[in-house]
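Every protein chain but one is kept in place in this view of the complex.
This part shows chain A:
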Amino acid sequence: MSDNTPILELKNVDKSFGPIDVLHDISLKVRAGEVLCLLGDNGAGKSTLIKTLAGVHKPTRGTILMDGEPVEFSGPRDAQEKGISTVHQFGGTFPLMSIGRSFFVGVEPTRGWGPFKVYDRKTANEIAVKAVQDFGITRIDDGDRLVGGLSGGERQSLAIARAVHFGARVLILDEPTAALGVKQAAHVLRIVNEAKRRGLAVIFITHQVMHAMAVGDHFAVLIRGAIAADFRRGEKTREEITDLMAGGETMADLEAQIETYMQSHEGQPPPPAQ
């Protein structure tokens, strides 16, 4: 049954900052080789949830389980060592560093001895380029290139490849496609599928329903810090999900309202709310 034990599970997790409750009663699980899509509008508590998963915040109440065992992260470093890696919107990479150097930040390979331990540029570049190419990004073939010269999609891919190379089991992707064009986003989605194929548990945070539907196995919609809906692939249509994210008020209703207003006001859209 070990196959069915979720790698990461949240049980009734609450998080509040002083008097402000940000997360209420969140229960989630993600298994190996599964993509969990976390959907939610701005301010729904996605960032707080990610930070709680990544060890930045400690839950106020509730438990986090890894492989069925309760865990507590002392900080982001601890969570990383336990196999939880977060990749941020802009890749969390260093634009003016070379691919090889930024790939190995904090864990640089060295050769030599004592005070003359020298950063091993050749090895670093070779490993970094190979790791990225294994994810299908064959355009990256020179580890000396600066990260800032890569496209947004390539940077995301580099960051994901890095996380996987350093033993991530759970990959948290924080809006990886938000700032990307259509083609670049497709690129990243392919990488997500590849990570899933390799048996990683992926938590994919987005507010783009299309992107979520393309890779997700399991979906959770977050509204004002609580899970408003939890369903599996194919159980809801795109429109239903969008409506859920907009807070229950259906998008179609809203459009109809605007339409009526414009008809009765000579084609003028409604004035902004005061």
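Basically, contacts are C-beta pairs under 8 Å (C-beta built on N, C-alpha and C of every residue); 3 or more make two chains touch, one makes a residue touch a chain; residues count from 1.
The rule is short, and it goes like this: contacts and distances are computed from a predicted model.
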item: Name of the absent chain as recorded in UniProt (options "Carboxyltransferase domain-containing protein", "phosphoenolpyruvate--glycerone phosphotransferase", "Alpha-ketoacid dehydrogenase subunit beta" or "Xylose transport system permease protein XylH"); value: "Xylose transport system permease protein XylH"
item: From A:Ser102, A:Ser157, A:Gln184 or A:Thr206, residue that would touch the chain that is not displayed; value: A:Ser102
item: Which residue of A:Lys11, A:Arg31, A:Lys82 or A:Arg145 touches the chain not shown here; value: A:Arg145
item: Positions on chain A where the hidden chain makes contact; value: 76-77, 80, 86, 88, 92-97, 101-102, 104-108, 110, 117-119, 141-142, 144-146, 148-149
